[in-house]
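Only a single protein chain was left out; the remaining protein chains are all shown in position.
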Amino acid sequence: MTSAENLRAFKRDGRIVVVGASLAGLRAAEALRDEGFTGSLTMIGDELGEPYDRPPLSKQVLTGWVPADGTTLPRRRDINAEWLLGVPASGLDLANNHVRLADGREIPFDRVLISTGVRARPWFVESEAALDGVFVVRTREHAEGLQRALAAGPSRVLVIGAGFTGSEIASICRERDIPVTVAELAPAPLVGALGAMIGEVASDMQRAHGVDLRCGVKVTRLEGDTQGRLRRAHFDDGTTIDADVAVVALGGIRNTEWLRGSGLAAGVWGIACDTGCRALTLDGLVTDDVFAAGDVARCPNPIYEYRLISLEHWANAVEQAEVAAHNMVSGQADRWPHLSIPLFWSIQFGVNIKSVGVPTFADEVVVTQGSVPDHRFVAAYGYRGRVTAAVSFNNAKWLDHYRKLIESAAPFPPPCPTPDQPVDMKPVPVDFPGPVLLAQGATVVVTGHDPGERRVTAAEQHHR
Amino acid sequence: MKVVVDLSRCQGYAQCAFLAPDAFRMHGEEALMYDPNPDDVRREQVLRAAAACPVQAILVDQLEGQDVPVEASPS
């Protein structure tokens, strides 16, 4: 059979398994059917129920407006799939092409898409994490629990971590008139993602809305009462604060442990892939039948020096899902690369924060439009004299222009003035608190001498 | 009815919040908060809002409750 005949046969009655039945998995399944795939489609997911949307969980759901079970994703089309829900995948066998489930079942495939996403990073002391009143927010059960706790009128909420999710939750608390303390190890909120300049704006916003913001501090201990309810938090500067609710918002952990031993380049950083979402083996070879999409995928982006970047962005999940689905049912010559510029948003304290590009890939930042004190502005990020990202506060209608600047490697700082350019426009160092982008432990060992023997082995990876 | 808004596309034009104010609300000048599961009695308004979006960021369910997944029980 020619490869074209093979492909036709595969599209007609091949077997595709999607591991991870959330946003990326669902959109990929829909795209596969759109592409004319008529074979068998199996959706594997560790959560029960239909795929649902997560961004509302830290916003509309926590305000009490929308019930936690009301964010089920709308469908673009019928996908005619077999759903295996409530059981996580526990292994991937690429020698025999099947996915192992935690209950021992083996699900065979011709091609597999991995979209297992991330889970919330739990509080590092298990017994303290188990205290009544200590929450993370990732699933709808989490959001429902936290919403109930907020509705009960807590005396104070402690938010640990002032990234986007932590800041959004603090915003909701203030909207509900609940006293809130935010504890952040970095010098300011959002600073890890957007740098010191924006971090300062975010600090102002939080304080102006009555958040008790404590930066440069670490929570060392969560203390419970005799009934196992949270009552106090201890900081590394020796101070304490009484709170009956704590939200641990320390980011996510990519769900890749189940791939250990599979031979894929999967680890804490995600699953390395090419721009076509084809997974790489540990040796860095491209596979033909294994694809990854969404938060768990880590793809090279040519705009950013071909560095491997993983993004926990909604639009990224949707776009990668579509690219992966297309490539799963296309021949070599018809494959698409995923080359879109990252887009991100966060809603907090009545402000729409959006970003385009990769702000951490920058050495300088400059406010190009609007007014920082009014929280209406656009800031452009530059790396070695070219524009690499932009962030807007309540100024989203201009961001398309900055996307174009990024795509065309336009000079930084942007040379042409605009009518609303601040008079004192001057680039400042972007100033991120820690190492960025390539920081997450490259824990592999290379062995062998002859080209035919050279291999990469995974070293033991430590999760906190 | 099920609704999702691609907020990375949304630019805060607020057309949806004009036409279906119970399901789409502006939070400040530009940020959109919406009800992902508005009551069916608002269907007409929600469809108007979706059609009016200048960046076509609002997706309304195309199936209306078909294709409910078979749920496997954990072992």
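Going by the order they are written in, the chains are A and B; count residues from 1 in each one.
Here is the rule we go by: a contact is a pair of C-beta atoms (placed from the backbone, for glycine too) under 8 Å apart; a residue touches a chain by one contact, two chains touch by 3 or more.
Here, contacts and distances are computed from a predicted model.
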For the chain omitted from this view, which of "Transmembrane protein", "Nitric oxide reductase subunit B", "Cytochrome" or "Sugar-binding protein" is its UniProt protein name?
-> "Cytochrome"
Who touches the missing chain here, A:T38, A:S155, A:S371 or A:T447?
-> A:S371
Among A:A4, A:A333 or A:C416, which residue is in touch with the absent chain?
-> A:C416
Positions on chain B contacted by the hidden chain, ascending = 13-15, 17-21, 25-29, 44-45, 47-48, 51-52, 54-56
Mind pulling the chain A residues that touch the left-out chain?
-> 368-371, 376, 378, 397-401, 404, 416-420
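Keep this in mind: only the chains that are shown with their structure count from here on.
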Interchain centroid distance [CA atoms averaged], chain A/chain B, Å | 22
For the chain A and chain B complex, residues of the former touching the latter | 43, 48-50, 53, 55-56, 59-60, 63, 65-67, 70-87, 102-104, 313-315, 318, 343-345, 347, 349-352, 354, 376, 394-397, 399
Would you pull the chain B residues touching chain A in the complex into a rising list?
-> 1-4, 6-13, 27-37, 59-63, 66-75
